[in-house]
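The full complex has more chains than appear here; those shown keep their coordinates.
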Amino acid sequence: MLHFANDYTQGACQEILDAIVKTNFEDLAGYGADRYCESAKAKIRKVCEVKNADVHFLTGGTQANAVVINSMLESYEGVIAAETGHIAIHEAGAIEFTGHKVLTLPHHSGKIDVNELKEYLHTFYADENHEHMVFPGMVYISHPTEYGTLYSKKELIEISKTCKKYEIPLFLDGARLVYGLMAKDTDVTLPDIAQLCDVFYFGGTKAGALLGEAVVFTKNNTPKNFVTRIKQHGALLAKGRLLGVQFDTLFSNDLYKRIGKHTINLSEKLKNILHEKNYRFYLESPTNQQFIIIENTKMEELAKNVSFSFWEKYDENHTVIRFVTSWATTEKDLDELIKLL
Amino acid sequence: MLHFANDYTQGACQEILDAIVKTNFEDLAGYGADRYCESAKAKIRKVCEVKNADVHFLTGGTQANAVVINSMLESYEGVIAAETGHIAIHEAGAIEFTGHKVLTLPHHSGKIDVNELKEYLHTFYADENHEHMVFPGMVYISHPTEYGTLYSKKELIEISKTCKKYEIPLFLDGARLVYGLMAKDTDVTLPDIAQLCDVFYFGGTKAGALLGEAVVFTKNNTPKNFVTRIKQHGALLAKGRLLGVQFDTLFSNDLYKRIGKHTINLSEKLKNILHEKNYRFYLESPTNQQFIIIENTKMEELAKNVSFSFWEKYDENHTVIRFVTSWATTEKDLDELIKLL
């Protein structure tokens, strides 16, 4: 069976696995107070080019979203997101569970439109009754989005400016950020993100770590007693080293870049082949997810040898499916997939 | 100044005021354990034609919505509502505050469409990923809606059937129910509502009481220890008599019907006059709210002598405004309004 269903079917990439093994029997302080966490934080600050960025490690994306959003919002505030945003649909109401509404904007291939954002914020404050409504307290974007698409630097600048104008933070969900940074034609760098966002996270789980997301507060704006908030969410690991060691490795010797580049190369190659073979694209993504519209009979045939994601029904006879490449995908996997397509 | 802005500008209607005064110096048990509460409950059970309906009195609509919804949902469930539903927009996130997502459907003059509801529920359970999503745990409708519109009996039956099929309760927000019941051409009665809904409330605040909503559980389905839940929400009045006396009066000598009829008559008369004077309707409501599109200059002129509700901007030169009649509106008020229109 070939695996193209998602980017978390295997464990850790070799270098991370080696680091976990190598450091395993060292006696280290608990709860993230170890030297690997410190080292990883220093490296992240460096690649972000923000000297006093504050970094915290959490285990997964939903957890990171809930902890960050709940910690930064007042109780009467909600978070603005695309209607397709992960927090809006696929986190089982984890944001509402902590008391906050997700305020949705229409999506454009997974992205929000800055003009619609401006209109939303303007209309809210113009409404005489807004005291009876949920205040917009943050903007949440995914980069890459849930559709694998990317914001341009210009778009991020505009969104960031709008947030500043309304004095609300901009939060970037970077569960797949590594694949966004290494996309072929992107003009958005990690320092750009660190500069334009008030808080973001760099995903480890989908980038070759066993688990882990690195949350970065970029503007001396960490919520007070953030470690206690993490603990209160049940999100503080006793053996915080597990996250520290992995991120320390990801940010050593450009590992994250190599992982990103490898994955993107395979995804681009896949995209080209799909084009050559005249597959119909539902959405052409610059990152590691490709969405095609396929005949149901063909899909069933393919499913015998390849795992992919069912995305949604397209019409009676067609379905949208998704292929995902990752650090774990090999050229050989791709060659075999090509034969089957 | 003429008052047509809303249905809660005055205190209580005369009969309710008299009852409050008359019973004021009686020594009564606290927290709703008094004989007026008991009497009111018995009367409500009778007009609902549900012998074992369980009735509880709360102070306002947002409170009633939050207490009922939070008490009936599991933590992983949300409540389906029209995107224009009061809980979706104008309750400052009171539902999310208690941990639950409001799952919105498109609105049709304030109403949800049963086919869209069916489609939503069907799609949810068909989605392989629904374990990562908020489960639909209840359907919330307003009757009259926030636009003054009404469901037909056929529509309610269809919605009720759909809820039964998916084993989720149907909750009807009746903040203005009295005006819905007395609407000219409605075929929906109070016993119909009691039969078709699992829980609903009958609004007192907008029907001539100082405050108060009567929540009715119709199917032996009161959440366990409901009084404790009310207390936990900060919603239990020490002098519960204040609610008991008012509802006991509302349901004596058909007071609620007389209030409804009076108000609807004036609203119908207003509607006719607006037609005669060729005002352009934004939405023609069968209840006590009328929405018209008016030129801004004319609106400003009118505002000197009449209070009405600004609803929304229609275009550069026009605005949607709302006139509301109530138990407190007099024929004389209407005559004076007619002169000004």
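As written, the chain order gives the labels A and B, with residue 1 at the start of each chain.
The rule is short, and it goes like this: a residue touches a chain if its C-beta (ideal position, glycine included) is under 8 Å from a C-beta of that chain, and two chains touch if they have at least 3 such contacts.
Everything numeric in this text was worked out from a predicted model, so none of it was measured.
K.L.:
Starting from the 2 chains in place, I would like the total count of identical chains in the complete complex.
P.N.:
Altogether, the complex is made of 4 copies.
Going forward, only the chains that are shown with their structure count from here on.
K.L.:
Taking each chain's centre as the mean of its CA atoms, how far is chain A from chain B in angstrom?
P.N.:
Once rounded, the distance between the two centres reads 42 Å.
K.L.:
Residue numbers of chain B touching chain A in their complex, please.
P.N.:
For chain B paired with chain A, touching residues are 75-76, 78, 89-93, 96-102, 128-129, 131-134, 310.
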